[in-house]
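Mind looking over this structure? Questions follow.
Here the complex is missing one protein chain, while the rest keep their positions.
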Amino acid sequence: MSKELIRLADISMAYDGEVVLNNINLYINDSEFLTLLGPSGCGKTTTLQIIGGFVKPTAGSVLFDGVRINDIPPHKRQVNTVFQRYALFPHLDVYDNIAFGLRIAKLGEDEIARRVTEMLEVVGMKGFEERKTDSLSGGQQQRIAIARALVNRPKVLLLDEPLGALDLRLRKDMQVELKRIQQQMGITFIFVTHDQEEALTMSDTIVVMDKGEIQQIGTPEDIYNEPKNAFVADFIGESNILDGIMRADRLVEFFGRRFPCVDEGFAKDEAVDVVIRPEDVDIVPADGGHLCGTVTSVTFKGVHYDIIVDFHGFKWLIQTTDYQPVGAVIGIRLNPEDIHIMKRSKYSGMFGDYSSYSAEYDEIGDAALAGESEEQEEGE
Amino acid sequence: MKRQFLSGPYLVWMLLFTLIPLAIVVYYAFTDSVTGAFTIRNMASMGAYLPIFLRSIWLAVVSALICLVLGYPVAWCIAQTKPLTQRFLYMLVMLPMCISFLLRTLAWVSLLEDTGIVNRLLGQLGIGPLRLVRNDGAVILGMVYNYLPYMIMPLYTVIMKIDPRLVDAAQDLGCDGGQVFLRVTLPLSVPGIVSGITMVFVPAVSTFYISQKMGGTTSTMIGDVIESQFKTAYNPNLGAALSLVLMILVLVCVAVMNHFTGEDESVATI
Partner (left out) sequence: MKKASKVVTVLVFVFLYVPMLVLMIGSFNSSSDLVVFKSFTMDNYRALFADGVLLPLLLNSLIISVIASLASTVLGTAATLGIHRMGKRMRRFTMFLTNIPMTNPEIVTGVSLALLFAFAGQLMKIKSILGFWTLLIAHITFNLPYVILSVQPKLTQMDPNLTKAAMDLGCTPVQAFFKVVLHEILPGIISGALMAFTMSLDDFVISYFVYGPNFVTLPVEIYNYTKKPLHPKIYALFTLLFLAILAVMLLMNILQARDTARQRNSRQKARAGQPTV
């Protein structure tokens, strides 16, 4: 990657004594697509607002190109923002919305017209100049909000859950579209979302946050394949997380059996968290596997089945394309590269048990999450 | 982003011209009109005005209830019409409030006088002349006439906000028209009813012009007494004491009304 553009050094933030960010350290490179990912209340939006200049951190420094910018107000920063629910100006039409920042900067009308037209082309909205913003669909408003920010040629574009208000289909289209625009413009995007799939699809770098702290920074592949703790493993994709003991390098014990694995560098007999992704498990006949269990529930998911398998009272989620009826006794095989070992953390034991699993459970959880994030916005 | 200072001038203004004046009312109420010394004589004399206070409250309560009975069907009917008609009818309700209530009240006097228009019409039918003015009934009529719009407006606002699907749901669950009204529409109108009653009661209990013009010699209301302390009898200390009691009375009534709806915000904000 190219050179460092933004650095957050020891940033902490508290509202009325309540800590929302705790000692955040992060650097962001030029032309990078970086995603701040986490559940509502994890501090990701606050982090974005600190970079945008809408919130002043209680401690630490924000550096831009090596210069401390803590005290520079938002209108003097070389960053622009795409806001939640777009925040298009209702009294202005599409053209005037995009031209807004250029007019504040007192550019000539010829120059403004040229740049607005250029931007409308980039976001694929040519011909919409005269439209009122409230006559546009969600996806169209989204594009205008991006154009309005990018037309000012910022060095960094901040996007605060910009796809949250779109339906699933449109959201997937916009993910591709955003990535394309970022590559075309060649600038840094800092993207905030609670949707792990969105983060995995678009980002160069993902920053996973929870409870005001950074849990892991890495490429999408790193984050998915090498989660650092139970929180990350559970938040990104589905995971079965078990208690294990590292008997030696590349040898882990759980369920009273030893399995070869690929991780090393742990102390001998160190207690660890073992992550097994549901799609990595191979199903074999009952007598041919490492472990043997009973299917307790089956849910059809389209591409695959989610099946819950009971191993000695501990329930695993396994994803398989082969149908297994409830009550079937099956065996599983685990290859060394399918077993991922993590250090113990404060999240150990909180995630990765599917004993109370139901197909609706996730959706209910998501709905509650969405509701919370709404409330949080109002509060800020 | 500290922009609270924008409220500074307003807060200073309200302090100077709302809070301090009320403090001065209290000060006057407890001082002697001649010597300026502290006294509770003004407040002690309130007992003599008790019948007038009671009559004022009585007349205001009756007026508020009549306004409710008349205003509810009007508000409901307006809410049932097409949006454009609603706008127009609502305007017709508001319009009288914008034009001199003194003259409009006077017009009632000429309508109801012994030799007035109504009595002339009745006379042609061989009835009367009836004594229609200079009694408590006329005062109530005058107050209902003047303050009815204050009742209709909040009622209309509240009825408009009732989700029509709730009425559908009630019907779906087996309510007939009357039950829908009693079990859904009316309970949901309570905030508007409370607000309307307050908005009629407060000006009605403190009025002084209507009772002077339409009332008889025994129809004196507390507003008349206060007015006379300032304009004719010139005893501002007694007037301040009466005002203080009136204010407390109104505040208590408003608080009680608010308690009914379980809202702690003042209804005046509706």
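Order of writing sets the chain letters: A and B. Residues in each chain are counted from 1.
One rule holds in what follows: a residue touches a chain if its C-beta (ideal position, glycine included) is under 8 Å from a C-beta of that chain, and two chains touch if they have at least 3 such contacts.
Note that this is a predicted model, so its numbers are computed, not measured.
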| item | value |
| --- | --- |
| Chains shown that the absent chain touches, full complex | A, B |
| From B:L84, B:L125 or B:V256, residue that would touch the chain that is not displayed | B:L84 |
| Hidden partner chain, touching residue among B:I40, B:L102 or B:M160 | B:L102 |
| Identified contact with the non-displayed chain, of B:W13, B:W58 or B:F260 | B:W13 |
| Residue in contact with the excluded chain [from A:A59, A:I104, A:V176 or A:A248] | A:I104 |
| Touching residues on chain B - with respect to the absent chain | 1-11, 13-15, 17-22, 24-25, 28, 70-71, 73-74, 76-78, 83-84, 87-88, 91-108, 110-111, 113, 115-117, 120, 145, 148-149, 177-178, 181, 202-203, 205-206, 208-209, 213, 223, 226-227, 230, 236, 239-240, 243, 246-247, 250-251, 254, 265-266, 268-269 |
| Residues of chain A in contact with the chain not shown | 52, 54, 73-75, 79-81, 83-85, 87-91, 100-101, 104-105, 132, 134-137, 139-140, 148-149, 152, 170, 380 |
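Assume only the chains that are shown with their structure count from here on.
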| item | value |
| --- | --- |
| Distance from the mean Cα position of chain B to that of chain A, given in whole angstrom | 59 |
